[in-house]
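Apart from one protein chain that is not included, each protein chain of the complex appears where it belongs.
Naming follows writing order (A, B and C), and every chain is counted from residue 1.
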Amino acid sequence: MSTAVIHTPAEGAAEPRTTYLNAGHTLKSWLLTLDHKRIGILYLLGVSFFFLIGGIYATLIRLELLTPQGDLVTAQTYNKLFTQHGIMMTFFFLIPSIPAVFGNFLLPIMIGAKDVAFPRLNLLSWYIYMTGALFASYAMFAGGVDTGWTFYPPYSTNYANTYVIATGLGIFIVGFSSILTGLNFIVTIHTMRAPGMTWYRLPLFVWAQYATSLIQVLGTPVLAITLLLVALERTVGVGIFDPRLGGDPVLFQHLFWFYSHPAVYIMVLPAMGVVSEIIATFSRKPIFGYKFVAFSSLAIAVFGFLVWGHHMFTSSQSVYAGMIFSLISYAVAIPSAIKVFNWTATMYRGSISYDSPMLYAMGFIGLFLIGGLTGLFLAALGLDVHVHDTYFVVAHFHYVMVGGSLLAYLGAMHYWWPKMTGRLYPEGWARFAALVVFVGFNLTFFPQFILGYLGMPRRYYTYVPEFQLLHVLSSVGASILAVGLILPAIYLLWSLKRGPIAPADPWMATGLEWRTSSPPPPENFERTPVVTWNAYEFRSKEETEVIGPMGKPDVSERK
Amino acid sequence: MAQSEATAQHSVVHHPALAHHFENLEQQREASTLGMWIFLITEIMFFGGLFLAYSIYRSWYPQVFAEASHHLDIVLGGINTVVLITSSLTMALAVYYSQVGNQRKLILFLVLTLLLGLTFLGIKVVEYSHKFHDGLIPGVHFRYDGPNPQQAQIFFWLYFAMTGLHALHMIIGAGILSFLIYFAWRGRYSPEYHSPVEVSGLYWHFVDIVWIFLFPLLYLVGFHVKG
Amino acid sequence: MSEHIVPKKTYYAVFGALMVLTALTVFVARFDLPGILNITVALTVAVIKATLVVLYFMHVRYSSRLTQVIVAAGIFWLVIMLVLTASDYVTRNLLAPVARISM
Partner (left out) sequence: MQQVPSEFKLMPEQASTMAGQVDALYFYLVGITLFFTVLIVSGIIFFAVKYRRRSPYEIPRPIAGSMKLETIWTLIPFLIAMSIFVWGAKVYFAQYRIPKDALDIYVVGKQWMWKMQHPTGQREINELHIPMGRKVRLTMTTEDVIHSFYIPDFRVKMDVVPGRYTQMWFEATKPGRYHLFCAEYCGMDHSKMRGTIVVMRPDEYQAWVSGNASQMSPVQLGEQHFQNLGCATCHLNGGRDAGGRGPQLAGIFGKPVQLETGQTVVADENYLRESILNPGAKIVAGYSAIMPTYQGQVSEEQLLQLIAYIKSLTPQGGSGTASPTPASSTSANMNVGAQASGSPSGQRR
């Protein structure tokens, strides 16, 4: 961490402090904890596990697609692979990832609170998450599910003979964990801000979390009821989605995407929040156009609810409805554009360091940009007719979800790792890994755009031979990507034991989370902080030291 | 929300109901009310999915829905509407007496609310058993002698899904009321601290509102085309 | 921000109004009104009843701006879902007028 270490607080390693980590060592003290930081760590464990599972599925998918014949696994198995890959990655990894791990850990600290508004509910939501995961895992091990992560009927209701209900129930259950997290955050942000922490002083990560929570609260219940209907349709078979009995399968698609389109913003808004933090810190400049970035998060959350029909342009939906949905899809692209421009402008005349979080953040901007711009291809009605359900779509959403959200997640992991664990990781390795991820990612998914435009449909386990070359490139890329992802897993774990002790503020950053020790004490601050400055007001080294950690008597006022 | 620390320090230590991470009771009350409202929004969307399905199929099959609704008992449905609205009144009064600190009346009205809720559920059970005897439970045993049995089945399916989910909420509500009665009896609530009563009241009224829509949509759709 | 205590009188008045409206909706439902008037009346009455409950029983009339915004948002989102889905269902065959016009 060459440029990183700013100062080692005098009180540093010498006196043994109580931190949230050593405040209790028993298993019980973890499993019954009400501390939002510990709950964040619990989520981290769960989420990492499912990312690993999802990654294993991805690896098998890419292996199978090396050859056109479909010789590694059977058709049925392949269908289960991509279904479970999609389900694990979205519902059990990406949706909870940043909100439940970093949101939980940081949000109360960032606003200067002792905890979230409802700590018990917070712990409950982790248990709900694990229960849902249990159901989904049961389904996975008992034989899997093969409907695609979208569960379209009548296939899912009348034809699939795999574990649809157990999986659906699992997702239904995690849905409630997502709802409760969102509810908790909204109330926390409204009622628990420290004195002086006005709305416009909030870090942009908090704004992004707020917008995300709105979507979680308003969208997830619809998914829940939809999955319930599918499960009941499967058991009772009364025809609510079955055309033979007078139902309409397209109604399911409306209900599903009413949630699942906004859900893609659940996946990317927190990532945008992370990127705002990182860009500011490593440029040492306030985010250009703070209010625009803040409100664009809200705009995305609101407009995001109006565009779901863009997944149904060829579904036999009305042509006119298609036009409305397409039009609004373009409206939702504008706030994203505003963010991208403002991030770039923030770097102008900054003091830019190339620490690994910043590398991830810059990677995010580039890849999200491509992902977002190809979203514009898909929202263009006439063009989507051709590329719908091809690898073009697959490439689009991996660019936004992996190139975007996953990179931001990794960036967050590196940025806040010293805060969470009190240890520094080997920066050289981290930069190298970031580079490998970036290269591997592009090699994996860029060829898929071309494949998609050529007409390669998604969810194909055997394909026509002329597509092979591009598939091979993609699989090669995936193995590079896998290396890039395994590296952090190794060196981060290594740093837990061997990493140098982290100071309170290794980056000379501004958020309240850096004004408390690393790792933070159980109550976050020794005294409720009083905030008298705006977000991202960078100060010189000397000034920072005078302010010192929040809660030390008599230094909370700015000089 | 940004209370100065001085005031925070005062109310903190004294009240036993104040959780450690809140500065004062006011903040705690605000949080729980807000939390409940947000929860109710998720409930709106949850029921909303069913209302959406209802709207679509009703607009596709208006006659069938009208005919099928004749199999519902408007009298029982009407009585239940009255029962539920009355329970909303008693709940509102319970909140009132918790605010003014009249513990006996608080308990009285909570009990009344609970009883009315149970009455509602009892009538619902009667209705369900009628449907069961008439073979109107969707699924393999569904029997319907009117025209278009399949579409009628969708109607009954929605009927059971919506009223069933509603009844589930009533059952949960009854559980909450029991807790409230217990704690009220233990003297837990006072004019300073009664947000559990208030928040549960919000929930109870919401459940009432759902029924206010279910009654005309399910029971009254076909009233005028008697035949 | 001390809480507002709604007088008992208000509760009784609202209760009375709800009862009257319930009777009204049952009464009107018995007549075969033209077109979609039946459902319109039924829903209007239901909306009025729900509004009364929300405003008075649930104290929204006296609540903070934030609560009011939340309630409005909840309703607004429900409307989004209903209206945009309906935009598909009511226009599904609209391209067909080609046939109608040409005949």
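In the analysis below, contacts are C-beta pairs under 8 Å (C-beta built on N, C-alpha and C of every residue); 3 or more make two chains touch, one makes a residue touch a chain.
In this text, all values refer to a predicted model and were calculated from it rather than measured experimentally.
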*asked:* One chain isn't shown here. Among A:Tyr129, A:Tyr265 or A:Tyr290, which residue touches it?
replied: A:Tyr290
*asked:* Using the touch definition from the top, which of A:Gly144, A:Gly350 or A:Pro500 touches the missing chain?
replied: A:Gly350
_Contact with the hidden chain (one of A:Ala160, A:Ala301 or A:Val402)_ = A:Ala160
_Which of A:Leu66, A:Leu298, A:Ile338 or A:Leu487 contacts the chain that the document leaves out_ = A:Ile338
*Which of A:Asp389, A:Glu427 or A:Glu526 sits in contact with the chain that's absent?*
A:Asp389
*For chain A, enumerate the residues touching the unshown chain of the complex.*
3, 6, 70, 75-76, 79, 146-148, 152, 154-155, 158-160, 243-244, 246, 248-250, 283-286, 288-292, 313-319, 322-323, 326-327, 330-331, 333-334, 337-338, 340-342, 344-345, 347-354, 362, 365-366, 369-370, 373-374, 376-377, 379-386, 388-390, 450, 453-455, 457-464, 466, 469, 508, 536-541
*If the missing chain were put back, which residues of chain B would it touch?*
59-64, 147-148, 150-151
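Just so it is clear, only the chains that are shown with their structure count from here on.
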*Which pair wins on C-beta contacts, B-C or A-C?*
B-C
*Could you give the separation in Å between the centres of chain A and chain C, each centre being the mean of its C-alpha atoms?*
37
_Separation of chain B from chain C, taking each centre as the mean of its C-alpha atoms, in whole Å_ = 17
_Multi-partner residues of chain B (at least 2 other chains)_ = 30, 34, 38, 41, 45, 48-49, 52, 56
*By residue number and range, which residues of chain C touch two or more other chains?*
66, 73-74, 77, 81, 85, 89
_Interface residues, chain A side, partner chain C - complex_ = 190, 218, 222, 250-251, 254, 258, 305-306, 308-309, 316-321, 324-325
_Touching residues on chain B, where the partner in the complex is chain A_ = 1-5, 8, 19-23, 27, 30-31, 34-35, 38-39, 41-43, 45-50, 52-53, 56-57, 60-61, 138-140, 142, 148, 150-151, 153-154, 156-158, 161
_Interface residues, chain C side, partner chain A - complex_ = 66, 73-74, 77, 80-81, 84-85, 87-92, 94-95
